[in-house]
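Below is one structure. I have some questions about it.
Heads up, this is only part of the complex; the chains shown haven't been moved.
We call the chains A, B and C, going by the order they appear; numbering starts again at 1 in every chain.
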Amino acid sequence: AETIKIGVSYPTPTHAWAAGMNWHAEQAEKRLEALYPDIDLILINSPDPNAQASALEDLVSVHKIDALVVLPFESEPLTDPVLNVKKTGALITVVDRGLSQPGIEDIYVAGNNPELGRVSAVYMKGRLTSGDNIVVLRGIPTIIDNERFDAFMAEMEGTGINILDHKHANWNRDDGFEVMQDFLSRFPDIDAVWAQDDDIAIGVVAALKQAGRDGDGMFVVGGAGMKETIKSIMDGDTLVPVDVLYPPSMIATAMDVTVAAFKSNGPVAGRYILGATLITPENAASFYFPDSPF
Amino acid sequence: MRFDIKTAGPAIALFLLCIIGFLLNPAFLSEGNLTNLLTRSAFIGIIAVGATFVITAGGIDLSVGSMAAAIAGVMIIIMNAAMETLGPGLATVLLGGGCSILLGLGAGWINGVLTTKGKIEAFIVTLGTMGIYRSLVTYFADGGTLSLDFAIRGTYRPVYYGSVLGLPAPVWVFIAVSICGWLLMNRTAFGRYCTAIGSNESVARYSAIKVDRIKTMTYVIQGLCVSLATIIYVPRLGSASASTGVMWELEAIAAVIIGGTVLKGGYGRIGGTILGALILTTIGNILNFTDLISNYLNGTMQGLIIIIAVWLQRGDWGKAKASKS
Amino acid sequence: MFDETPETATVLKADHISKSFGAVPVLFSVSMEIHPGEVHALIGENGAGKSTLMKILSGFHAPTSGRILFDGVEVVLPPDGEAETLGIVLIHQELNLAEQMTVEENIFLGRELTHRGLLQRDKMREKVSGYLQDIGVDISPSARISDLSIAEKQMVEVAKAISRNARVLIMDEPTAVLTEAETELFFRQVERLKSKGVAIVFVSHKLSEVKQIADRVTILRDGQWIGSQKAELLTPDAMAQMMVGRELSDLYPPMHEADVDAVRVLEVRDLCAKGVHDVSFDLRQGEILGFSGLIGAGRSAVFEAICGLEPIASGQILVDGVETRFADVAEARDAGLAYLTKDRKAKGLLLDKQMRPNLTLFSLPKFIRRFGLDVAAEEAALERAIRRFDIRTRDANIKVGDMSGGNQQKLLLAKVMESEPRIVIIDEPTRGIDVGTKQQIYHFIAALAAEGVSVVIISSEMPEVIGISHRVVVMREGQVMGVLTGDDINENEIVRYAAGLKRESKG
């Protein structure tokens, strides 16, 4: 039989979450190709939106794909290129970041960024009281970061909790460490930190420990679901007591669904929005993948 | 004799790459892929033509990628704003293009003046403006993405996606810029002056060359090239963000040097630069052709190929070593 | 009839050396013997192959064929100046100093004195001070080379040479930019080394110098060995004849009487700039005005300021009676002024380019046709210049840096004259030029003046200034000491003014 070619395009992993995503994608590729000999999955990652647009062109002109699973670097710039793929008749599955024109994708699988911010805020609100001080370390300036941050701030509004300052730590451990060091020098009284991301949180924790300010009920909330973080939650860490899930496995879900569209008899379409679950010591075990790099 | 080898170096490297591409996947030589390749090379190629002048005159410009992002951002803001009065037609697009060119010339002029009048090393000036432009576009986009109104995109689209006589519009722009660049470098006094300044600034000064003015001009040309590249880039993705044009500066400089221009200045080859840009794009293209190699090792392959491509080309110089000072 | 030297021991011997660059032959079976304790002069026209032979004898070039014998043993000299360890030291014709480094660093470059890995800077500085004192120059060991004048740089090269423990010291035109006073001091050092048994080879176009200091002379012409002979048997005229292959008529052209009523094309009043204090003089149409003085007297500085190369602190410059200030060289050029620098390597020529772009660089606007450069016109200009200035290269596409020193100088002259200036300032016009060509250049300058071009000659060669100038301005320490005319133009007077023993009252 004709092999069915499915292109899978996503950003080059430059931080742990994306690496996790890459790992899940590769696992899914192996699994699905073993399962269906006539399915060929082609995984391509790209370092920037422009390169990703080029990669999409190559998937069409060279590999003549029948379906595309794409995690766009950014929504806006990739809308047109994905539309061009669509015009070749390929099935389109969009992951994580929605395109800026409706109706292009046949299938949509996504995490929920505003929800991540909101869930984090709800947790922190619950542990703090009016007059308490927190600092925020943000990611790389992007829409994702904005969505998370705006939802967080909206939820915090009116609680009387002071947000002393927020700086970009670029989803990077080193930046998290240095920004936190400077926050600590600058603000003598900090009660909690929203680090938004587990990588940043690692840097924050190191800075807190270095300054000896990790006691007194201080806590840090990260996000994404890094396996080390989940492990330490399971072990009952108090400094990072919870995590907010933003599952890197969503790409695998998307690949599964896309393959299913060819293999199952009924039509497959629709939107799959994954929740931003709060991971606590109680439920942590079910989110723990020790083999994943993330 | 020696000249043939120098000129042929990048061409041979490109040829070998094409053979490798074809062997990996015959679709490499399909018309569609070749067209994609050429169109893609246009961005870096056009910018690299400008960079050839800057480098030939002994300068360097690290700001081009950020400059492209900033110009794209401002262009989009202006066009979106103009739509209300001018509508989504040609007028708005022309306004956007005009502004892009003005911004490019201005940005280049700033780099040039800071370098020449301010007597600050070009590396520092353009490292500074690189940071400035990049953060400005983030600021304008409020950390997100600036996107062109979809109504305008319809009008503007052909500038990237349209074809004339079977060749995509960006390729025509690339060809036009290359020819102008080549003429400017090889057939005008300006090109001669750039070479002279890069070769020995004191000699240039004693030879009645207005060194500061010519150097500034090279940055202005660089700015113009960036704005042209941006004009054809914007309709491709219809947006600009902090990640637009990241690393373009290194790619442009790499294209220039792969093409045989000397980083310390004094010797510039526009033809080589164009081949250099094609080589870089082809490497990226070939890596998309195969999943033999772990994606993570793309950078390794890219690095190896660049080094080998240049080495092949320089290898022959060994024979002409005696003539090397 | 040649070579009557008895069989004294030779330290270094070139035996039928031939050399080609690519397909271009430059030396044809040249032999030369160098004895310890002698000064051996090598003379020949520009491009005869002197520098090439010197480089072969010191290992910088490998001969294409032939043998080199050192202490009678055939050797292959190590490359890149490593022959210094054998005691063979070369001072290059083109200055060979690292500009950004200091005098001391340059002199000891490659053989620093160290103690347990660390530099002995005080010791080296002390030694350098000593060498500099020996040759009578007042330069600080910690001065940066880029801050020195070209003559001072040459003296640093000389100091570098005598600092080496050389058995064979080869010097390629060491005196080209030196004034007689400095040359005198330099020769004293040569004598001292000679008495210590050092073999000294030197190249010079100043034949009187050769006569004065050399024990033996070897003559090259067009890459061929013409002869070696005891210096005492040769007069400068005879040497010139052997070099050029024909009889030379008068070196200096007959002087046209200067027209004292001619218009003043350039008037300078109380000019002050870096290294220049209150300099005033004027230049008439068709006049040849000589500038004389010791090293660093500020002669070049005057004209670099006038031409817009250095900022002017105060003073007036009038061109054709109209006060002018040139912001840059282009303005000066457009007003008909052209300045020919004496530092041809750093300021004059693009060494890594060919002749054509170099020739037209200064007057490039002339070659623009419809926005583009008219390459055909450039080629024509090059052809004309090669004929007019007798530029000799065996390979027309050669890089200028590979041309012989004298031919570079001619090209530089051609480059400046290409702009057809009304006022031309030539700094060291015959630096490194052979006698035959010198004569041509003097006649050329005289002809220019006769056509109404005003010429300023800045020269360290006193006979030259005396021989062709209508008037001579003598400078010392940035000031004009006096202006000599007519019979006053003689060596005695110039020296007295230059040394500060005499000064015209200001008026």
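Assume a contact is a pair of C-beta atoms (placed from the backbone, for glycine too) under 8 Å apart; a residue touches a chain by one contact, two chains touch by 3 or more.
Computed from a prediction, not measured in an experiment: that's the story for all the values here.
Counting every chain in the structure file, the complete assembly comes out as A x1, B x2, C x1.
Basically, only the chains that are shown with their structure count from here on.
Shared contact partners of subunit A and subunit C comprise B. Chain nearest the geometric middle of the protein is B, using mean C-alpha positions.
Distances between chain centres, each the mean of the C-alpha atoms, put A farthest from subunit C. Computed centre separation for the pair subunit A/subunit C is 72 angstrom, with centres defined by C-alpha atoms. Note on chain placement: the centre of subunit A and the centre of subunit B lie 33 Å apart, centres being C-alpha means.
Between subunit B and subunit C the centroid-to-centroid distance comes to 45 Å (mean Cα coordinates, whole Å).
The multi-chain contact residues of subunit B, meaning those touching 2 or more other chains, do not exist; every residue touches at most one other chain. Residues of subunit C in contact with at least two other chains: none.
Interface of subunit A with subunit B (complex): residues 12-13, 22, 42-45, 47-51, 53-55, 57-64, 73-81, 100-101, 140-143, 145-146. The part of subunit C that touches subunit B in the complex is made up of residues 21, 309, 328-330, 332-333, 339, 341, 346-353, 357, 361-365, 367-368, 371-373, 399, 401-402, 415, 419.
Partner subunit A is touched in their complex by these residues of subunit B: 25, 27-28, 30, 32-33, 36, 40, 43, 138, 142-147, 150, 153, 233, 236-239, 241-247, 284-285, 288-289, 291, 295-296, 298.
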